[in-house]
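Submitted below is the structure of interest, expressed as structure tokens.
The complex is shown incomplete by one protein chain, all other protein chains being positioned as in the whole.
Going in written order, the chains are labelled A and B, and every chain counts its residues from 1.
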């Protein structure tokens, strides 16, 4: 069994209550940090751990914390980003549902490290059950003296609140989240200034993902160096992977970074292979925004090496033959799935979720959706694929926030790897509405390097 | 734009106002606008949707301009700007759920309820709509029902039938004045 740092006690009955959580060693990190460490020492441990943001961008958390401006007499805020809405990702919901105290413990330690006196957990509005769970857990923690005034007699005060969202994917972008928390429309802000200088209420603010915050707990308990030993290279620690799609055992798995993708999909410890005895066609490895890869490229890199679940290995080959770790939303497609339909579905999502500020994203996502809809329903043209790639390029990189990129990448990568399937939709329009394009060669092993493909 | 014919003033119950006050206390002095989303959720839970008069009243409570409330309420998809059925079935329609049959479930709900997406059944009990990813991709297809946002996972057609029938029964058992 691989090491579990976050979900070690997930199967202990009653782990969602403070009592059981403490019996399993919970809130040790709070005691250790508040009583024996200075805020700077906590930041130092996190830096040493090499923890990278688990929300998608993979930016080192310790570094992000050290950028926080600390002007005298100005409040600082820590905001937890629990606006989990990336298609394919559901790890934060899982964590908050079953071990809410892991998040709260992490929030206390992180707030202490950053010198925040008030912290917010911004949970997406649809997760009302999780909001209730968190509010209950916060009340428990407050009763036990882990929150409120003079925590554990150390003189440190902290108030923790849960803020519901209202149904907007874009609020997962940190500046949009801050706007939303201020009671405004979730329009991302133009950076600079970065939130570390002027964020919530114009005060220095750090926004971290749920899993990043929860990972602070084992880092403080065991030390940053110990945490850094888990994992591979610059991908340290463990990561929650949300496995969905056509798998035998979909669900949330905690993996040590560096696990081979093949093992993750097929071993019984994890996903247990493809459902219904079908074959794997394609994988979206990090949530809908990252490039889709055909089966052969997700299992092995272009050099024939086994692809691992790590930031570096998944990105191996750049966008030509690689993808990204993203938020860890692992979606597997079996041989019966239609890539064109799925791409259209994802694009509809981005079209629906675009905030409408920047013209390329506002207009371009709708345009791509319409073209993809036409292709899926057999009215497409052969020139549509080039048009889509061109439109996606016009959006990519030209917008305020990364939603533009996130909308462009799935389209560009689907056409890059599955162009013949798109073309088949154009050349066989009648058939395309009745059945899906087969597996073709997407599961075949890659030809040896050096030989023409 | 909406032409408002009904300009009746909305009255918030004292319980609701107490909750508003608690929410406003979570934010620094003068930042009461932050309470807008949680307050709108409470209003929707109470009235089933957010009407223009209700939004005006919220603006008054939070000491902001009505347009600021309209801007926010129309941006976020969770707020209903017109009356809905008592139970709104929100089915996830995004990629991963579609891989495991969300589209079939939506078709089935449409047939079972006999109304199209966004419409309300004649008895004012149900409406349904497709929503974007609900972050439960491993347990799809999924649907949620507000205002509690209870989750129903791993849906099949028979599970949906059972759910809808159960909801009808619970409602029938309640006195008429509590229905919608």
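What to note about this one:
Going forward, a contact is a pair of C-beta atoms (placed from the backbone, for glycine too) under 8 Å apart; a residue touches a chain by one contact, two chains touch by 3 or more.
To be clear about the criterion, contacts and distances are computed from a predicted model.
Only one of "2Fe-2S iron-sulfur cluster binding domain-containing protein", "Sarcosine oxidase subunit delta", "Amino acid/amide ABC transporter membrane protein 1 (HAAT family)" or "Phosphate transport system permease protein" fits the UniProt record of the hidden chain, and that name is "2Fe-2S iron-sulfur cluster binding domain-containing protein". Only one residue in the set A:181, A:261, A:331 or A:400 touches the chain that does not appear here, and it is A:400.
Among the residues A:23, A:38, A:359 or A:427, only A:359 touches the chain that is left out of the figure. In the full complex, subunit A touches the hidden chain at residues 168, 185, 190, 192, 351-360, 362-367, 370, 387, 393-395, 397-400. By the touch rule set out above, subunit B reaches the unshown chain at residues 1-4, 52, 65-68, 70-71, 74-75.
Please note the rule applied: only the chains that are shown with their structure count from here on.
Looking at the complex, you find that subunit B touches subunit A at residues 26, 28, 31, 33-38, 40-41, 62, 64, 68, 71-72, 75-79, 93-96, 98-100, 131-140, 144, 146-151. Taken in their complex, subunit A has these residues touching subunit B: 75, 84-90, 92-93, 118, 124-129, 159, 161, 163-169, 180-186, 201, 242-246, 250-252, 284, 288, 329, 331, 333, 337, 341-342, 345-346, 349, 352-353, 355.
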